[in-house]
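Data block below; observations after.
Complex shown without one protein chain; remaining protein chains in place.
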Amino acid sequence: MRLDETAKGVYVIAPTPFHEDGRIDEASTDRMTDFFLEAGCEGMTILGVMGEAPKLDQAESLEISRRIIKRAGDARIIVGVSAPGFAAMRALARGSMEAGAAGVMIAPPSTLRTDDQIVTYYAQAVAAIGDDVPFVLQDYPLLFQVQMTPGVIRRIVQENPSCVMLKHEDWPGLEKISTLRGYTAEGSMRPISILCGNGGLFLDFEMERGADGAMTGYCFPDMLADVVRLSAQGRREAAHDLFDAHLPLIRYEQQPGVGLAVRKYVLKRRGVLTSDAQRKPGGTLGAAARLEVDYLLARLACSDPRAGKLV
Amino acid sequence: MRLDETAKGVYVIAPTPFHEDGRIDEASTDRMTDFFLEAGCEGMTILGVMGEAPKLDQAESLEISRRIIKRAGDARIIVGVSAPGFAAMRALARGSMEAGAAGVMIAPPSTLRTDDQIVTYYAQAVAAIGDDVPFVLQDYPLLFQVQMTPGVIRRIVQENPSCVMLKHEDWPGLEKISTLRGYTAEGSMRPISILCGNGGLFLDFEMERGADGAMTGYCFPDMLADVVRLSAQGRREAAHDLFDAHLPLIRYEQQPGVGLAVRKYVLKRRGVLTSDAQRKPGGTLGAAARLEVDYLLARLACSDPRAGKLV
Amino acid sequence: MRLDETAKGVYVIAPTPFHEDGRIDEASTDRMTDFFLEAGCEGMTILGVMGEAPKLDQAESLEISRRIIKRAGDARIIVGVSAPGFAAMRALARGSMEAGAAGVMIAPPSTLRTDDQIVTYYAQAVAAIGDDVPFVLQDYPLLFQVQMTPGVIRRIVQENPSCVMLKHEDWPGLEKISTLRGYTAEGSMRPISILCGNGGLFLDFEMERGADGAMTGYCFPDMLADVVRLSAQGRREAAHDLFDAHLPLIRYEQQPGVGLAVRKYVLKRRGVLTSDAQRKPGGTLGAAARLEVDYLLARLACSDPRAGKLV
Partner (left out) sequence: MRLDETAKGVYVIAPTPFHEDGRIDEASTDRMTDFFLEAGCEGMTILGVMGEAPKLDQAESLEISRRIIKRAGDARIIVGVSAPGFAAMRALARGSMEAGAAGVMIAPPSTLRTDDQIVTYYAQAVAAIGDDVPFVLQDYPLLFQVQMTPGVIRRIVQENPSCVMLKHEDWPGLEKISTLRGYTAEGSMRPISILCGNGGLFLDFEMERGADGAMTGYCFPDMLADVVRLSAQGRREAAHDLFDAHLPLIRYEQQPGVGLAVRKYVLKRRGVLTSDAQRKPGGTLGAAARLEVDYLLARLACSDPRAGKLV
């Protein structure tokens, strides 16, 4: 099913499972897909930064997209197609859509500076992939070094009907959500779906500001789904209680460079991945860090039983 | 008393109190100084980034330094002297030391790239301020865009006897603390004090990795002092319990741009500051954000009574 | 005389003369002032990046401004007042204007990214220095890492009547001049003076695109003045012939980091400066580089006799 602006819930950022020797681990990929969808995720976002996308070559990217899309059945799969050039972006976008992807995600290249450069880039990207492909605008200044004002996001949304979702991970970003929702309320911007990244670090308040859900890969996506649901139901205290119980680990996982190693390690302990290996060059978890994560999991198990079921 | 490598505890990053019209608020400055020292801080670090230092002119910087140093009595005051040039850095460093400062803090200019450029810069800074002035090396890549490896820090420490402390705020930084402590254990680097910044977001584990305390301005420095003490006493669970109770607010305050507004707002609510004004150009807290902070304080009050005593 | 949008000719970027020990060299400062004005410069721009401004403290900056303004008599002096904060900017701007400066120059801080951030910064700067102070907008992305589109420059010009001049040193920048002149021709931007920097590397064509002159410190400002005059007179071949003869040296002097050392060395050889010393930390010219400059001067002397009169 095509992605559109009504999307809600959790579209988990999926890691790419590897064997210790760097080959893609297909069995873990299937198990992970099943796990995420059973955990309450509405969809998955694959081949993002935390999916180690740049380490795959073109053929591998398309292959893993096809595998996950097929496995996921009705669930919506968004494929990250950011690339240094539009030829490669188009190839992956068209190939994924033909395989049944719901849409694609495009991050801005780090060389963009001015408002016009950013707006122009997305116009060119749409021209390259085709305006029939729904796309997610990724706004992540901390990593990409590209700063999009709410006004720039509005220009991109208004000028490109195929832009249906914002992956919001500006930091800080609460006011940005409020501003964008205000644009729509006043009629100056058509509605889009806003899903939040940043490792989930602000998900509690992001939901209250008007976000539609989460697009991040925190190692307990089931918790993300619960927080999104509780918040949508207006059960504020319950949402914050659950969120706060996870915050020490969320915070730990959110460390740049180390984060993916933590995430894969916990997913391995949860029985989802066979190995927590990253394709080279990748971060690893030192012995001290592993003990710290174990300690956080043990503390978390007191309030969330999911953290107690580990292998 | 001069700063040296045995420093421990909390050297709170002090904001600069302003009146609504931008003048320095001297009464609040005195009250804040008293409050921080009664809260269990070993010392204070003034005129840092979060002290709005670049907004003061040279005369104001020296004046506020003298005021706080005098008020603080025996407590140690560290003065941020980072400046675009060495003439201004020297003037503030010498003036502060003559007024009784314990030492100074120096951040790297954002233009430094290579290892040698960083090492050379600190050698030049020491030549400028005099090698009789104890200094704190500030390692904050996220803000300053200068990346110092542990090896570079060691070179700076070994080549400059007046470097007695590291303000550690690399992110992620736990392994860095372990590596630096390992250098000292193996005898390749003389001991230095390591105090941690980053808004306190990782203080729980930083202490366990070998840090000596905190150098950050979180709006409950009394909590920081308690966590440092509990951790030093080996009371791990108690340290984490207290820390985790504050983490939702720590996380909220740690947002770049917004953080200082949160901090000043809470310090005002705690009766420390008369106004939470920042000198222009400064961030402010919108109505929604203020309600969010109030909500976090209310939740915090359930476990830490300090959060309940507000004005 | 106050700076306004009718300014034309060369406003030479003046270096700050130092003694070998780092003190300001007042005799050379006077001699340099006389030399520049006799060389045909309409004015001087002091305390810019190439004037080693950040290495001076506040008192020195004001002192040297007063000295040069007084010495220059009727010629217009523009004072660089870029500073990390507005308190320091205001102090130098007001002090210089009271001493008789024609205007000030303001560079953007390297943290500005979005169009709105840039426009807001200049509004704040004008509020700080007062809207009665004519100012020059410095557009130098290569150094400051801030990219201003023609549209952003227009917004700054239109919103701030005290913005009377652009120091143009975007690179490449020829189309930018054409675009800005087009704005004025079509009536969407009031006229401003455009003087060009970038070490003069494109002065030949910049004049033909509509620039009013040069604001750079190439060591033969007399040549710059001649090129500007010839070009304004429509003597295209003569302008290019003279320019091309100097281009090998212009190009050599334009090297970042080395440029100021070349410039001071040649000004010393031309009898203007007593010493080519830079205040620490400063670049120096190695033996090989000095021989290369001498070689370029010797070749230049064949076509421009000014290059033959050296000490």
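By written order: A, B and C. Residues from 1 in each chain.
Here is the rule we use: a residue touches a chain if its C-beta (ideal position, glycine included) is under 8 Å from a C-beta of that chain, and two chains touch if they have at least 3 such contacts.
Since the structure is predicted, the reported quantities are computational estimates derived from the model, not experimental observations.
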item	value
From A:Q58, A:Q233 or A:T284, residue that would touch the chain that is not displayed	A:Q58
Selected residue (touches chain absent from view) among A:T6, A:S110 or A:S188	A:S110
Sole contact to the chain not displayed, among C:L201, C:A277 or C:L297	C:L201
Identified contact with the non-displayed chain, of B:D116, B:D131 or B:E159	B:D116
Among B:T6, B:T149, B:S188 or B:S303, the residue in touch with the chain that has been omitted	B:T149
Where the unshown chain meets chain B, residue by residue	113-117, 147-149, 151-152
Where the missing chain touches chain A, by residue	54-58, 60, 83-88, 91, 110, 120-121, 124, 127-128, 279-281
For chain C, residues in touch with the removed chain	171-172, 174-175, 178, 201-202, 204-205, 208-209, 240, 244, 247-248, 251-252, 255-258, 286, 288-289, 292, 299
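Just so it is clear, only the chains that are shown with their structure count from here on.
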item	value
Category of the chain touch graph - line, ring, star, complete, other	complete
Of all other chains, the one whose Cα centre sits farthest from chain B	C
Classification of the chain A:chain B interface as same or different, half of numbers criterion	same
Separation of chain A from chain C, taking each centre as the mean of its C-alpha atoms, in whole Å	48
Two or more partner chains touched - positions in chain A	none
